[in-house]
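All protein chains but one are shown at their positions in the complex.
The block that comes next holds chain A.
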Amino acid sequence: LFSGTGPVVVLLTVLQWAGRGLPSPVRPICDPRVLDRFIMEARDTETALRGCKAGCGVTGTFVVPLTNVDFVVWETKDTEEQALEVQSGMSLFGQALGAVRESVSRVAVQILIDNNKSNIHSLGQVLRSLHIQHKEVKQSRVSSLSELLHVHTNFLRGKVRLLLTNAPACQQNST
């Protein structure tokens, strides 16, 4: 399983420099391949647990952020608002996956959930380092693990990716 701690540490360092206004030689998070790997891992987890009987023993409802992106509306928002939405959503997912981790008993499922949690945590730390204030965002509820993971994947593919692709720091480095 891929562990994103390595690149995320570099990511944190880079973003701290970016926050201070210092030019950063390397911005790995701006590389879409980093987030693509997070997305693929989330999708793999979703596919692996789709056939899980009885929801893999997970019951209850989970609060999740909305994942829909209207480009017309999205582009009207500034980067900070976008980051706020992303950060809030990542926080919700972290909480939900934490609750799921405690519910599952199968080791294989636990490993997958742990991986995704790690990825979310890394992204959340990057966003928190930007000192973005927490804001209530629109939410929805899901009642199964597969839905949760599905929403999680969509969130990463959509808003998170859009935010990082168009971040001003990454735009300076892109050619």
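Please note the rule applied: contacts are C-beta pairs under 8 Å (C-beta built on N, C-alpha and C of every residue); 3 or more make two chains touch, one makes a residue touch a chain; residues count from 1.
One rule holds for everything that comes next: contacts and distances are computed from a predicted model.
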| item | value |
| --- | --- |
| Chain not present in the shown complex, as UniProt names it (candidates "Alpha-1,3-glucosyltransferase", "Erythropoietin receptor", "BOS complex subunit TMEM147" or "Barrier-to-autointegration factor") | "Erythropoietin receptor" |
| Listed residues A:Thr67, A:Gln82 or A:Ser144, member touching the removed chain | A:Thr67 |
| From A:Phe62, A:Phe93 or A:Phe155, residue that would touch the chain that is not displayed | A:Phe155 |
| Touching residue (missing chain; options A:Thr47, A:Thr61 or A:Ser140) | A:Ser140 |
| Chain not shown, touching residues in chain A | 32, 36, 39-40, 66-72, 140, 154-155, 157-159, 161-162, 165-166 |
